[in-house]
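The complex is shown incomplete by one protein chain, all other protein chains being positioned as in the whole.
On to subunit A.
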Amino acid sequence: MASAPAQIPTSFGHELRACLRCRLVKTYDQFRESGCENCPFFKMEEDHERVVDCTTPNFNGIISVMDPTRSWAARWLRIGRFVPGVYTLAVSEALPEDLQTICEDEHIQYVPPKR
């Protein structure tokens, strides 16, 4: 139990969104207030428009990861390096081009969803 866990979603409606890069799931409000714990470089907490660009409400299935370092499922889903939190198994959209560039600049790996 190394890192501090991400916020867990407080509701289940339309507000739930998943980060397109790390697939963390939180509500719109939560992203807006504290950004994405795994992707601070997106700076969602500063630029609220970013939240809509970096996250999507279209996702499939959720997984609560308590201990990413020791979870096989997290490893298989390639989220074993992220903080504990609630993630989604798959998102249906890809990160927009300009944000992908940001990832490259920061030497962050981004894997688009499989089609």
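In this text, contacts are C-beta pairs under 8 Å (C-beta built on N, C-alpha and C of every residue); 3 or more make two chains touch, one makes a residue touch a chain; residues count from 1.
Criterion: contacts and distances are computed from a predicted model.
Missing chain, UniProt name from the options "NADH:ubiquinone oxidoreductase subunit B8", "Transcription elongation factor SPT5", "Acyl carrier protein" or "Tp53rk binding protein": "Transcription elongation factor SPT5".
Within subunit A, the residues in touch with the undisplayed chain are 1, 5, 7-15, 28-29, 32, 48-49, 52, 58, 60-67, 70-78, 80-81, 84-86, 89-90, 92-93, 109, 111, 113-115.
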